[in-house]
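A single protein chain has been omitted; all remaining protein chains appear in their positions.
Take a look at subunit A:
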């Protein structure tokens, strides 16, 4: 499925300073739906070019990284359980920098 990923708050530095990535993600074998959990590991493998520990901690994003799925806080849609559909826009913003 076609997805748009946006990185902000300094996270873009982990992906060659590109803020917006339009990507094509294939569902893992035998899986009907794509969840954020699957997407995260896909992003980690395919989009993050350096220092993955700034983005991911264990199964989920590093604390301090906000995730918005179609402009909506992923806490409202089940965090890792959120289902992702074609043409969705996912934004990752890090809050961990000076103000």
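The rule we apply is simple: a contact is a pair of C-beta atoms (placed from the backbone, for glycine too) under 8 Å apart; a residue touches a chain by one contact, two chains touch by 3 or more; residues count from 1.
The working rule: contacts and distances are computed from a predicted model.
Trainee: Of the options "Sorting nexin-4", "PTHB1 protein", "Centromere protein N" or "Cytoplasmic tRNA 2-thiolation protein 1", which is the UniProt protein name for the chain that has been left out of view?
Mentor: Missing chain, per its UniProt entry: "Cytoplasmic tRNA 2-thiolation protein 1".
Trainee: Tell me where the left-out chain touches subunit A, residue by residue.
Mentor: That gives, for subunit A, the contact residues 8-10, 13, 62-64, 66, 68-78, 81-83, 85, 88-89, 93-99.
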